[in-house]
Every structure is written in structure tokens, then in C-alpha cells.
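Okay, so here's the structure we're looking at.
With one protein chain held back, the other chains of the complex are shown just where they sit.
Chains here go by letter, A, B and C, matching the order in which they are written, and residues are numbered from 1 within each.
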Amino acid sequence: MLVVMSKNATEEQVNAVVNAIEARGYEARPIPGGDRVSIGILRNEGPVDPSPIQGMAGVKDLIPVTRPYKLVSREFKAEDTVIKVRDLEIGNGHLTIMAGPCAIESEIQAMTIAKHVKKAGAHIFRGGAFKPRTSPYSFQGLGEEGLKIMAKVREETGLAVITEVMDTENVDIVEEYVDIIQIGTRNMQNFSLLRRAGHAKKPVMLKRGMSATVEEWLMAAEYLMEAGNTDIILCERGVRTFVKHSRNTLDLSAIPVVLRESHLPIIVDPSHAAGFRDQVIPLSRAAVAASAHGLMVEVHHEPDKAMSDGSQSLYPEQFENLCRQVKAIFDITKNNF
Amino acid sequence: MLVVMSKNATEEQVNAVVNAIEARGYEARPIPGGDRVSIGILRNEGPVDPSPIQGMAGVKDLIPVTRPYKLVSREFKAEDTVIKVRDLEIGNGHLTIMAGPCAIESEIQAMTIAKHVKKAGAHIFRGGAFKPRTSPYSFQGLGEEGLKIMAKVREETGLAVITEVMDTENVDIVEEYVDIIQIGTRNMQNFSLLRRAGHAKKPVMLKRGMSATVEEWLMAAEYLMEAGNTDIILCERGVRTFVKHSRNTLDLSAIPVVLRESHLPIIVDPSHAAGFRDQVIPLSRAAVAASAHGLMVEVHHEPDKAMSDGSQSLYPEQFENLCRQVKAIFDITKNNF
Amino acid sequence: MLVVMSKNATEEQVNAVVNAIEARGYEARPIPGGDRVSIGILRNEGPVDPSPIQGMAGVKDLIPVTRPYKLVSREFKAEDTVIKVRDLEIGNGHLTIMAGPCAIESEIQAMTIAKHVKKAGAHIFRGGAFKPRTSPYSFQGLGEEGLKIMAKVREETGLAVITEVMDTENVDIVEEYVDIIQIGTRNMQNFSLLRRAGHAKKPVMLKRGMSATVEEWLMAAEYLMEAGNTDIILCERGVRTFVKHSRNTLDLSAIPVVLRESHLPIIVDPSHAAGFRDQVIPLSRAAVAASAHGLMVEVHHEPDKAMSDGSQSLYPEQFENLCRQVKAIFDITKNNF
Partner (left out) sequence: MLVVMSKNATEEQVNAVVNAIEARGYEARPIPGGDRVSIGILRNEGPVDPSPIQGMAGVKDLIPVTRPYKLVSREFKAEDTVIKVRDLEIGNGHLTIMAGPCAIESEIQAMTIAKHVKKAGAHIFRGGAFKPRTSPYSFQGLGEEGLKIMAKVREETGLAVITEVMDTENVDIVEEYVDIIQIGTRNMQNFSLLRRAGHAKKPVMLKRGMSATVEEWLMAAEYLMEAGNTDIILCERGVRTFVKHSRNTLDLSAIPVVLRESHLPIIVDPSHAAGFRDQVIPLSRAAVAASAHGLMVEVHHEPDKAMSDGSQSLYPEQFENLCRQVKAIFDITKNNF
């Protein structure tokens, strides 16, 4: 933390800030500049809470110097985390494709789609049992019934399965049925849920909040790691901007930033970012070209009849085409980042 | 919902869309235009899910015409909702001021601040017992101990009290101790929590999500009302934008929009929007001038020592000054919206 | 400028950065921290260009410490700039109201509206002669004919007049006819135009760019001052955000920030920020309550027939009401910032 004093700050004001810093057990190091003094705060273990100093007389600015996250940081653990799920490895050197419908609607629907995506080359089957819906009047998912269907899909196809959990009450049951627990964009800062999922025995995929900075996202992952869960997959799914031609704006620059800052794998969900089917294939290719470790894509054999998000779901043949393309792009990309 | 067809859509494509609409029990009304056909969807009870039609051949755009919310809408209930909390009325014609520290730190801290804000003219005492913190390493609040302190504050000062609840597990206990339950910005779309709070016997103050549209915010309030709770206060607290000189950008245009669209009262939290003390007073005045029904302001007698958000907390004498100004502005404003 | 080195930066890397800084004539001051070194850059006259250092080995971050602007800064000139236009003073202690139609359409239209706004209490008549329009097919303004009408309005009503200039070619003619030259939001970083207007003999009102930071806005004002024009009025007119219920989101926190950072007066244009008539009055009151030095408001006696922006123009009686309210709010506010 660097405290920048006003040009006309008095010596007393500088001293008061120095004392306030030292009273908190840190070291204060004044740096006299050309026309103003700055004061470095040193010997802090973690990030310094700026609040008490921000309002002091003569203080112009407070500039954070170190990152607030620790366990998720590449400075803490230099080598890439590779997560094992059944016989899969997710992360560095692997391209992992998760696909399936937005919501599990019935066994026949789930099984039909699962067979399609497996044949096309997907590794993990996705599907919602508990659906976070903007409207209380929309279809909210099949609940445990949906989880049972996912378990059957795994049994029959051999695909690993992932689903979203929306509250602490349902973590137990979700953990029992699926291989990866997803925390959705609206719950990225549901800290009670993060703490509970941090005690889960299954890997967690943490979607970026709709307006979260990468720092806040990594801090949410820090909650999971601090509670004991080290198997975390980050998932970029678009952020909210003024742009209206897609549902959200996919922030692919987050990929190189996460790869530099953290050791955790990062995948991309182009379906929710786009919101429109015709954007999903180009954005999927782009995500892999930008060095993502994988994709999560919505696929439906009858999108016109889907109970949610049909307009962004790919037809099975489109998904097959997508898999072929992204695998070729991954081969070009992986040795060159 | 209006379906806009492409210029070169065929008659078959138009008919297919008409059939798809009618298959869902709605009425389809084709509107031949100068160079393209649009199709109106009528006789729908609630909003129409656009997904199945969006992907059909020949469809260019889908344009929502009606609002998705119902119970919170002024079309559903024309007169303003005024909420009674102890001897207070919140809403139309009343200016309600909530004030207190970010977090309850001790009985002596809470009581000291409560007496200050009461004297200055506040009606409700705010304070956090469960704190949603970006970092797992930050102070997380005193929990039930904090709630007990709030109850004592009420007993001693006569002020009503409000605090945030972060998860369904704690709704029972929060409901027991306080007069208004707050749902924070990070939980605006925590639908499990909304449902549980919809069954609470206390009014709920629902903060706008950091990147929520007014429509999504009203839909979150719809979850509460649909579950049975009709005493809802909306709280604008700033949205995330590219602007970095304040923590968030206060969206005061949301006030006239909410007043037109809904019958619910709306207050403003300038402290979290600003993040810096010197913006809080001008933004408070602005909020009241823009016809807000109240304010929630952070006040601390020793902000330098506050355990969270000290830099945005007002000194008691600043808060006194603020109360005097906003009351005068309210008198000018209230008869003129 | 503060250079933050990586935790694992070598001594050679630190030395290379120190040398690079000193090669540019600055002083480099290494600050060894708990687990990393930072290097302060001192003795720089103006802001330091970060580019050459940003890419050097071992460099993690570059943190600007000083502001890039100089002449517009309150550190350069502590007392408020008050601008004289005819018999008016704009800035500290004065509330200046500019009002009129979006576009000058005819002498009779301009004169009718001017008389209305004068009677209601406006000080300056606004009106567009050269209109920046998103579409090449929209009405582009009357050009010099419009300027002549404005001059007649001034002659007949005694109101000062302001109009927008869109290119360097027309600065001469605009300067001849009007009292204040406006530079619009789309031209805030039209540097050729800024340089030319910096040589004008009339005050310039500089609107904030639709996605400009306050720093970029002040830098644009710096272009004007650097070229010799010290009579600059800043005008906040809303920024582009994800919010869609208003045309732009008015950023009122920019007012206290500008008042702290700069000595220049700042006014607010709520009409363009809102885009809808029913938001203009509450936002006008809010702007004055937030300590703006004035307002620019669109008024039309027949908004249904206006050639542009009719939907955001107030009726004369609404404007009268607005003037009465904002003057009362200004009296409450001005001694209390």
C-alpha cells in the first residue's frame, strides 16, 4: 500500500499517518518526492485495509501495491493446477469440453443429448437440476429428480457430470450425485455458499460474476481454497457492458490475466456470454485460441422445445463441427502461449 | 412479444412461426409491413419465453412488449405502498433516514453512534452483524452477538433497527432481533434467500445488484411478493461502470423509473455508492432531490478505527449537517414530482 | 510513478529498471519491501510515460502516483475560476441556467422559447445550429442561418447565447455570433478542434465524453488551457453504462471530484443524460443538490413538433417549476459543501 500525500500536506499530517500505520504493526516508510511525500506501508502479511488511513488529513490517494489473494496466486504456487475428475485431467495441456442442455427436462431428453455430445467428443455432461431464474414464474428445474437423471447419464455414457448448486442446503445432495459442483455467476459472492463448497469433496467450477473484476473472482476462489478445497476450475462467462447485441460481453483478456496471476485452470462458457446461437461457434473458437483450458457449451436436440435458453443452444451437428474446429485450434495454440 | 421477420422470409417461415405461437396457446397476429412481416403474440397471461421462437428460420428479432413483473407493478396496484415499522411510515410523503456504522463492533460503539444519529434526526439504526466481505481474511461481523447489541440499541434509543442477512440459515434469528431485514447487493439474485425472506414476517429492504437492470431488480422483488411478503423497500446503491473515481456510480434516474413502474418505496445508499466520505453529502442531497423516500448512510464516531469501510463513514457532525440539509430539500421536492 | 517488481525479480532486473529510469533523467528510488521491491520515480516534471518500463523483465505493475494534468488542477491554481460572460458570472457562488431547444428551427420558434425561458429565470439561451446526428439522414441544423437567429435572440431578450461547434472550419463564424462555444460529447477528444478552440476569444463549454474518465476530461480541458483559453466550463452529461432506462447514466459523483481536483466551474446537462422528459426535473434538482454551478436544459414550446430530441424537452411551464425548485435547493446547498 502506498499513501500519497497532498502537495501541501504538513509535516504533522505526514507524521500522523506514519503513526497510524505503525500503530497497526506495520512499517511506514516515507518517500519524499519532487513536490509531495508518499509513504510506503511494509511488513504487512496480507493486504492492508485502506479505510482508517483514507480519511486522514493530508491524504490524497491510497494505492494498493500487492494483490489481496494468496492461496490462488501463482506467486504462492508456481506450477499449474491440473484437476483429476474420474479419468480426466483438467488444466494445463488438456482441452476439456463440457456440453449438454441448459436444464435437465427428462431422462429421455438428457440421454439423447448426452449421447450426441459424447459422440462429438465432449468429456463432461452439463445440465441444470436447480435453475436460477430471473422470474419466479419460469421453470425452476427438476431438483433431485434431475440429479438422478444425471447419475444415470454418467452410468450409461461414462461421461463425468456437472451441475449447479444454488444454496448451502443442497450441496450435500449435489455432491452425492455429480462429479463437479458448479457455482453460478449470481452466487459468485454468496460467501456462505462458497464456504460450504470449500468443504465439499468434489471439485468446484466457479463462474465469474456478471460484473466481477478478475481480482474479486480470484478472491471468491480464495474463499474456497481457504476452506480446504484446492480443486477449483474458473469459468469466464461474459460480463455486463453497454453492449446489447450479445447477452454479455465475453472478456477473453481475462484468460491471459488469470494464467499469469493464478495456477488454476480456466474454461469459457460462450453460450451464456452470447445468448444467441450464431455467436456460439465463433466465440468458442476464439476462447480456445485465447488459451482457455476448455469450454462449456449448451446443446439441445430440439432447441425450439427447450424449457430454457433454447435460443443459445447448438444443434448436435453444429456442436460436432465445433468440436472438430476447436481441437484443431487447440493443437496450434497450446505450445505457443 | 413482437416477432420481426427478415425481409426475405418466406410465407412458409411466417406460417411456421404462427403455428409455433399458437401451439403454445397464444394468439398470433401477423402484421404485414412495408417490406417485412411482424407477428404480434397476444393472449399471453405473463411474459412469453422467447427461446423457442428466437432460433426459427426467417426470424430476425424478438421484441418484448410487456413487462415481466406483475405484483410489484404499478399497473397491478396503482397507489403507493407505505410500510409501517413500529411507529414509522416508509414511503410516499415520508423521508426515512437510516444511519449507523458499517459493522457492529461492540456495544459501546453501537450505542455511541446510535445516540449521535438519533439526535441528528435519524429514524432507523443500521449496522452489520453478518458482513459479506470480498476477502475471507477480513472481519466478518459479530454474528448473533451483533444482533443482540442491535436489540439493546432499539430498547435504549427507541430507534428501529435494520441489518443484513446473508443466507437462509440466519433468516430466523435475524427476523427475531431486528425490524427490517436487508438483502445485500451480492444476494439480489440469491433466489433461495429471496424465497425464504418472502416468508418472513418483517419488511425486507432489497438492495439493487451491482449490475442489475431495474427490471431484474423488480423481478427479484417479485420473488419476495410472490412468496407472500408485501412490505418491500427498494434501495439504490450504485452500479458498476467504467468510472473509477467513486466505488460505484449512483444511478439516480432509477428513482423516477421505479416510481413510475412500481408502487414500492425506494431509498438510496450514497455511502456504498461513493466509497469516499467527501462524496456522501452531495450524493445524499442529490438522492433526496431526485425524490428518494429515504437514505441509508454510514456514520462512525471514530472512522479511523472502524473495522470496515471507515473511509466512507461520516463523522457525527457531518451527519447532523446532512440531516438538516436533506430535510429542507425534501420539503421543496415532495410536492413537485 | 511507482514500479512494482515481481517477488522473484532478480537484482539485475531491478538494476536494469533503475538504469532505464535514470537514463530518462529521472531519479529512481528503490524501496525494498517485505517480499518484493518497488521503485519510485522522482524528479519528473510532468507525468512519466509508462510504456518503456512496462515491458521490462521482472516488472509486475506500474502505478501512476501523480495526476497528468497541470493547468486545470487545483494544485496549480487553488481559487475557483469564475467566468464572466456579458453581465453574468459563472462558477463559485452562482447558479447559471442555460435553456432552449435542441435545435434552432426558425426565428419564431427560437424567439418564442427564449422569451419563455427568460421569464422562468434562465440566464443563457442554448440552441443548436450545427447538429451532430447519429444518422446522415436526420436534420443537421440550420448552420449560419441558425447563428443569425441566436444573435437576434440575444439582441431582443438580453440573454447570452451558447451553441455547439463541430469542426475547426466553423469556429470563426461561431465565435463571431455567440457568447460561449460548446464542444460536444462526441468531440471531447477531437484534439484539432480543442487546439483551435483554445485560441478562441470566447469561453468554451466542454462536455464530458460519453465514456471519458474525469482524468481524460480534464486532460481535454488542459488542451484548451495549454493553447491559451482559460475560460472553460465543464459540463457533465451522463456516461454510457449497461443501464437502458435512461439514455445515459448521469455521474453526479463527478461533481465533488471535479471540485476537488480542478478550479473550473462544472454544470450539468440532465436532458441528454436522461433522454426522457419525466427524468429531467428530478435529475436537475439532484445536480444542483450535488453542488453543480449550473444546468443546461432543453425546453420546447411544442415538443411534439420538435425536429430533434422532442421527447426530452420540457414544456415551458415545467421549466418554470424547475427553476423555482433548483433555486431553492441552491440556497440550501451553496454554503454547505
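Just so it is clear, a residue touches a chain if its C-beta (ideal position, glycine included) is under 8 Å from a C-beta of that chain, and two chains touch if they have at least 3 such contacts.
Because the structure is predicted, anything quoted here is derived from the model rather than measured.
Within the complete assembly, C:Arg133 is the residue of C:Arg86, C:Arg133, C:Lys201 or C:Arg324 that touches the hidden chain.
Summary of contacts with the chain left out: across A:Ser6, A:Asn92 or A:Thr213, the touching residue is A:Thr213. Per the touch definition above, the residue from A:Ala129, A:Ala220 or A:Ala274 contacting the chain not shown is A:Ala274. For the chain left out of this panel, the touching residue among A:Lys60, A:Arg154, A:Arg237 or A:Arg285 is A:Arg285.
One chain of the complex is left out; on subunit C, the residues touching it are 20, 46-47, 49-56, 68, 132-138, 166-169, 186-187, 189-193, 210-211, 216, 219, 222-223, 226-227, 240, 276-277, 303-306, 308-311.
For subunit B, the residues touching the chain absent from view are 2, 4, 6-7, 29, 31, 33-34, 36, 38, 40, 42-44, 61, 63, 65-66, 75, 240-242, 244.
Contact residues of subunit A toward the unshown chain are 211, 213-214, 239, 241-246, 249-257, 260, 273-274, 278-279, 281-283, 285-291, 321, 325, 328-329, 332-333, 336-337.
Operating definition for what follows: only the chains that are shown with their structure count from here on.
The centroid of the Cα atoms in subunit B and the matching centroid in subunit C are 31 Å apart. As a whole-number value, the distance joining the C-alpha centres of subunit A and subunit B reads 26 Å. Within subunit B, contacts with two or more other chains are made by residues 211.
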